[in-house]
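One chain of protein is taken out of this complex; the other chains stay put.
Chains here go by letter, A, B and C, matching the order in which they are written, and residues are numbered from 1 within each.
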Amino acid sequence: MFYIYCPHCEEQREEEEFHPAGQAHIPRPLDPQNCTDKEWGEYLFFRSNPKGLHHELWVHSIGCRKFFNMTRDTQSYAIKEVYKIGEQPKFTAVKRQVTKEEV
Amino acid sequence: MAQQNRLTSGGRLDRSKVINFSYNGQSYSGFVGDTLASAMLANNIDIVGRSFKYSRPRGIVAAGAEEPNAIMQIGASEATQVPNVRATQQELYHGLVAASTNGWPNVEFDMMSTLGDLGSKVMPPGFYYKTFMYPKSMWNTYEKYIRKAAGLGRSPTEADPDRYDHYNQHADIVIVGAGPAGLSTALVAARSGARVIIADEQAEFGGALLDSKELINGEPAMQWVAKIVAELGQYPDVLMLPRSTVNGYHDHNFVTIHQRCSDHIADRAAKNASRQRMHRVRSKWVVLATGAHERPLVFANNDVPGCMLACAVSTYINRYSVVPGTQLVLMTTNDNAYTTAFDWSAAGREVVAILDCRVQGASAKVLEKAKLLGIKVLNGHAVVEVHGSKRVTSVSMSKINSTGDKLTGEVSKLSCDTVASSGGWSPAIHLSCHTGCRPIWRDDVIAFVPGVSLQNQLTAGAINGAYSLALCLAQGVEAGQIAVTKIGLAITEPIALANVETVAENLPMALFHIPHTKSTSRAPKQFVDLQNDVTAAGIELATLEGFESIEHVKRYTAMGFGTDQGKLGNINGMAIAAKSLNKTIPQTGTTIFRPNYTPVTFGAIAGRHCGGLFDPMRYSAMHQWHLENGALFEDVGNWKRPWYFPKAGENMQQTLARECLAVRESAGVLDASTLGKIDIQGPDAREFLGRVYTNAWAKLAVGKCRYGLMCGEDGMVFDDGVTACLAENHFIMTTTTGGAARVLQWLEIYQQTEWPELEVYFNSVTDHFSTITVTGPNARKVLEEVVDDIDISNQEFKYMDWKVATVQGIPARIFRISFTGELSFEINVQANYGMRIWQAVMQRGKQYNLTPYGTETMHILRAEKGFIIAGQDTDGSVNPYDLGMGWAVSNKKPFSFIGKRGMQRADCVKEGRKQMVGLKTKNPRQVIPEGAQAVDDPHESIPMTMLGHVTSSYYSACLGHSIAMAFIRNGHQRMGETVFYPMADGSAIEAIICSPVFLDPEGERQNV
Amino acid sequence: MSEQNISSEYNYAETVNSMNLLPAIDSGIIGHSPLEHADFSSVAAAQTELQSSIELTEMKLLGHIVIRGKPENLAFAEAVESVLGLALPKCLSVNRKETVSIRWISPDEWLVIVPAEQSYQIEHALVAKMQGHCAVVNVSGGQTLLRLQGKDVTKLLQKSMPIDVHDRSFPIGKVVTSVFAKTQAVLSRTGDQEWELVIRRSFADYVWLWIQDSCAEFDLIIRQ
Partner (left out) sequence: MQKYSGFGLLKHALTHHENWQKVWRNPLPKKNYDVIIVGGGGHGLATAYYLAKVHGITNVAVIEKGYLGGGNTARNTTIVRSNYLWDESAKLYEHAMKLWEGLSQELNYNVMFSQRGVLNLGHTLQDMRDIERRVNANRLNGIDGEVLNPQQIQEIVPMMDCSKKPRYPILGASWQPRGGVARHDAVAWGYARAADALGVDLIQQCEVVDIIIEDGRATGVMTNTQGVISAARIGCVTAGNSSVLADMAGFKLPLESHPLQALVSEPIKPILDTVVMSNHVHGYISQSDKGDLVIGAGIDGYNGYGQRGSYHTIEHTVQAIVELFPVFSRVRMNRQWGGIVDTCPDACPIISATPVDNLFFNCGWGTGGFKATPGSGHVFAATLAAGKASSMAEPFSMFRFHDGALIDEHGAAGVAH
C-alpha cells in the first residue's frame, strides 16, 4: 500500500486518500475534428503501459481534490517523484531504442 | 495419572493455577503458562491428528509457529468455533475445548489408515490428474469422495458474535520479534526518543531466551529480558505488543500486526472488547528480528509420533518443564542441538545416543560435556528409519559418509521413544520476501537469508544466520543505531554491549535427507512436508516426471501449501529437488513467501466494516419523515431513497397506481434531495458548460434552466441533468444521484489538467440543499399555499424558469422543471430547513391529496414521457442519436465539445445501430420484463438474432396499458412494426414499436 | 475568456447570485441539524452524571462557507482578511479568532466557519468585497461540526482515520481532510485533548453510528 506525498498538501498520506487516474501527459488533441478515427482512437484508448518508470496522473480525492503527476516504477512500486500539473518529470525511462523501423 | 510427563520443578509456569481443558471429549489439566501443546505433552498425548492424505497418526513436532501437525478445532459453542488452531501457539485457558481435526472414527483408530499403505501406494503426487477421467460421467461422483477428504477443521455455522477492529499506527521504527536481537534494537530506538512498536507473536517477550539456559552479563538471560522490558515500559512512545504477529509486510513500509487480545483467555471476547485487533502500521523503518526455525532431518517414517525438532524438545523441557518421552535419540548436523540431549539428561531421562551425522563430530567443549553426562556420541552416524506406528519404539541407524549421500555401515537398532533431529536452521525470512525481494543462499550458514530490500528494512539476529547469542545482541544494537541515525535521531547514552560467553562450535554439515538402504522410491515414507504428506519420493518423482522448476514441484506435490506454509519442509524439499536435478540449491531457488506469516482471521482483516457499517448509508434531511410514513427504500449508490410508500393492505402495484394517478390527477411530492448539485462559478463557467455538455449554453439567460446531456470522449452518454443560470458567471448543475461524484470528478479533471486557463470553480452543494419536487395539475395550488412572496402564475413563472422565493419564511430557489411531464416545481432550501418545509408542504397539500411518491413511481411517470434515466436506459454504449436525442446535440458550437468527435467514429454513424424506441404490447395488460430481448421471428432456432433489449417497462395506470422503452436495431426506421420477446416459458410477448413518448407529446401538461 | 477579464478586474458580486438567508435567520425558525434525529439534548441530559474518556458535542447549525480563490489575488486575500479579521491560513493550518475560524482545504479553497446568526452577513460581506475570479459558497446546510474532547479521542481517531494524529505530526492548529471510516472528514486539532471533525450531512448518521461503535471500549458521553 502506497505512501504518497501530495505536492499540494505537502505531506505524505495513505493511498486510501488518493485515486489513480491513468497515464499522465496525454493532451486532448487541439483540433479533434481533424483527427482521423485512428488518431482519436489512440487518444482514447492506446497507452504505453510500461514495465518500469511510468508517469501517471493521481488525484488527492479525499484530501485537497487536486490532480498531480507521479513518476513510479510499475515493477518495484517505488515512487520516484510527484510533480504538479503542467510541470515536467525529472525521472524518465531510457526508451529502448527501437532497432527496426517504426510501424 | 495426570501430567505424567511434567517435571516437578522448573519452567515458566504458575503451578499454583491449575487449568482444566478438554481434548476429544476427555478432560485434562495443565498450568498457567502452558500452551495447549505443552499441556497435551504433559498429559502424554502422542497422537494429535491424522495426516491429510494417508491418515497416518501424527504427534507434536515443534513448539511454535512452524508446527505442521497439531492443528486443532477449538471452541466451546457453535458460534465460537475456530478451525485449524496451532496447539503450539494456543495458550491454555480454563474450559478450553479442543478436538483433533482429522481421523475417522477417531485419531486413535482411523479407517482410512487401514487403506493407508495400499492407498498411499496409488496416491503419488498428481495422482488426481492421472485418473478419475473415465468414464467421463463418473467424475462428479469421484469428486464427491475427493471433497469428503478435504479440509482440516470446520467453519462455524453460526455468525461470529465477536468484534474485531483496526488501529492505524505511525511509527519511526517497527521491530518484529522480541528476542535478544529485537529487544536490543528496541532499547537503542527507545532511548533515542523514536516512536517504536515492537511486536512478538508469543505471549512473552524474550524469543529463544524464553527456553535458553544461557547467561547474559552473568545472569539468566530472562533477567536481562525483564530489565529491558521494564525500561521500554517507561517510554510513552514505545508500544509493546505481545501475542501480536506481523503477518504482512507491504510496500512503502506498511506492516499489518495481528494482535490476539483475548484468545488466551477464552474462545469469546468480553462484552465491548475486541477479540482481535489489526494494527495497520506505516513505519519509517522496519527491523526484522524474527529469528530462525530449526530444520528437521528427513528419514524413513520420520512422522511417527515421538519424532520432534531438537529445539522443540528443549523448549518443552526448559520452558514448560515437560519431558515428551523417556528415551531420547538425538540426530544432529551441528553442535547446538547437543543442548537438547543435555537438557534431556538434566531432566533425569535417558539419552540413548547422540548420532552426529558429521564425521568430524562436535567441538571438544561440547563433547566434554556429553562425556561428563555419560552420553554416548556416535560421529558419522544417522537415523535411517523409525519403527513404531503410534509412537516411536526404536530406530535403525547406520554409518553415513561425509557427504551424507551414502550409508557406509551395517544397520543396527536402538530402542527409544523419542527421536529429536536438527538439520540446522532456516532463518525466518518470510516477511522480507513479502514485497518481492528474493532471498540469498549462503553456504556458510547453510540457509537462505534476506536479500537486498527496496524498503527501509534492516535485519538483525538469527534471521541473518547469526546464531550466537553474542552476535544477535550485537546485531540488534547495530540495527537500532542505523535506524535511529537514518531517522535523524541520536542516542544520548551509549548502549553497553551485553557480555555472553561464546562457545567455539565445529562447522555444521549440509545434510537434509538421510539415505535409506533402499532407494528413496522404495524406502518407507520419508516426509518433507508433514501437513500435506509430501515425501522425498514424491519430490523425486515430480522431478523425474519433468517438473524441473521448484515452483512446479511445489504445485505438483503441494509442498508448502499448508497452514504452516512450509516453515519446516520447504528447504529440505528444495534440497532434495536440487539434488535429483543435479543442481545446487541456489540454482533451483526458492518458492515465494507471501502474506500471511501465519493465518489471520477474516474478521480481523474486515474490522468493523461489516454488518450495518459495511458501507455508509446516506440520508436526506427528510429521511425521518419517510421512515415514519412507511416508505420502503431503494439503494442508490450510498443513498437510501424512498422506493414507494405503501399504505396498509396495498400491494406494490396498487401503491404505484395510486401514486401515479395522484400525480396525474392532482399532485404528488418527491424527495429529490439526493440528486447531485454542483455550484459552478467563474467567468468561464458558461464556456466550460458548452464543452462538457453536448448542447448549447452560450445563450442561456439568467433566470433560465436547461437540460443537458453529458458524454465521454467516446461520444457515449454517461450522465444528464438540468443546469440553471443563476447569474452571469454562476450556474448550478444537477446530476444523477449515482453519478454526482463522478461528474464532479469529470469537471475537475478537465479544468485542472486540460483547460487550466478556464477560470471556473466547482463546489458540491448536494448536501447543502434539500429538494422538494411538487408535481401535478394542482402543483401550483399547493405551492401557492406555501410560497410567501412571489407570483408563480404561468405568466410570471414560466416553464424552465427559476426564481428566488420565500417559502414558509425560508428563502428558497424554486425551479420550474419537470421530470413527470406535469406542471412541476422543485423547491430548494438549505437542508437544515428541509424537514420543516417538507412537513409544511405535506400539511398544506393535504387538501389536494398531495401524495408522496418514491423512485419507482418517478420511473413510471418519466417513462410515460419517454425521458431516459442514465444508467438504466443507457449502458455506456449508446450515444445521443441512438437515444433519439440528437436535438440535445449542438454541432454548431465552435468548440469540439466532449463526445463530439467520439460520436462521429465510423461505428457510431454506421447503419443498423440499436436505437431507443417505445413499445406497446399487443396485450395491453402484459408488461414485458425489463431486460427482455427482441427478435423478429419468435420461431427462429437458437441462437436467435437479437435486436435489442427492454430498458424500462411498466404498467401505466394513467394510460391503462403497459409501456416500455427499448433498444431495437434501426428502431427509428421501424415505427409501427411488430417485434417479439421470447420468454423462458417458451411463450413470446408481441409488441409494436412506437415513439417512447406515450403521454402528451406536445408537452402541454407541463406548460399550464 | 480569461483574456477579457484578467482576475480581479471585475466585481465578483455582480456576477453571482448568493441566497439571502437573513429572512430565515430573522424568522427565528430553527433548522434541523444533520444529527437532529439522534436527539443529543436528551441523551446529554441523561448522561450528566457519567464520567467520560471521550465527550462528543455537535456544534449545531453553524455557518459553513467555502471560499475559493488564488492567494495571489490580493483583492481576494484582502477581502477575506478585512471581513474576518483573519488572514488566509497556509497549507494544512487553521486560523481562528473567537467564534470565527478558517480552515485550509486546498491551495485555492478554504472553509470558513462562523456563528449561525452572522453567517449571512459574513457571506454577503465576502461576496461584496471580493474582486476577480473567486467563489463564495454557503454550505451550512450540507455539513456539521463535531467536537471531540478527552483522553481517548486520539484512540478513536486512530480507529477511524489513516492519518497520523501523534503530537509530533499533528500539532494544535493543524487541519487535514482525510478518510474517516468509509467516508471523509475535515479534522482539526484545537487543544491537547480537543479535536474537531467537519462531516457531511448525508453521512452524519453513519459517522455517529461508527463513533458509538468504536467507543464501545471507551466512556463516551454526549455534551450539549
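Here is the rule we go by: contacts are C-beta pairs under 8 Å (C-beta built on N, C-alpha and C of every residue); 3 or more make two chains touch, one makes a residue touch a chain.
In this text, all values refer to a predicted model and were calculated from it rather than measured experimentally.
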(message) I'd like to know which visible chains would be in contact with the absent chain if the whole complex were considered.
(response) A, B
(request) Specify the residue from the set B:Q4, B:T131, B:S793 or B:Q847 that touches the hidden chain. (result) B:T131
(message) Among B:G59, B:P83, B:P450 or B:P515, exactly one should touch the missing chain; which is it?
(response) B:P83
(message) In the complete complex, the non-displayed chain touches which residues of subunit A?
(response) 1-2, 15-16, 19-20, 22, 37-38, 40-42, 44-51, 54, 56, 72, 74-77, 96, 98-103
(request) Spell out, residue by residue, where the missing chain touches subunit B. (result) 80-84, 121-122, 124, 127-134, 136, 139-140, 143, 146-148, 150-160, 162, 164, 248, 250-251, 254, 256, 280, 434-436, 519, 521-522, 537, 541, 544-549, 551-552, 555-556, 558, 561, 563, 565, 594-596, 599-603, 605-607, 609-612, 614-615, 617, 634-637, 641, 674-675, 714-715, 718-719, 735-739, 855, 858-859, 869-872, 874-877, 902, 905-908, 929-933, 935, 942-944, 946, 949, 951, 982, 984
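Here, only the chains that are shown with their structure count from here on.
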(message) What's the distance between the Cα centroids of subunit A and subunit B, rounded to whole Å?
(response) 28
(message) Counting only residues that touch at least two other chains, what does the list for subunit A look like?
(response) 14, 65-66
(message) Which positions in subunit C are in touch with at least two other chains?
(response) 162-163
(message) Using the touch definition from the top, list the residues of subunit A that touch subunit B in their complex.
(response) 1-3, 14, 21, 27-28, 31-33, 35, 37, 40-41, 43-44, 57, 59, 61, 65-67, 76-79, 85-86
(request) Could you pull out which subunit B residues touch subunit C in their complex? (result) 163, 165-170, 195, 272-274, 280, 282, 608-609, 612-613, 615-621, 623-624, 638-639, 674, 679, 681-684, 687, 702, 726-730, 757-759, 761, 763-770, 804, 806, 808-811, 813, 829-836
(request) Note which residues of subunit B are touching subunit A in the complex, please. (result) 250-254, 282, 435-436, 454, 713-714, 745, 748-749, 752-754, 756, 896, 900-902, 905-906
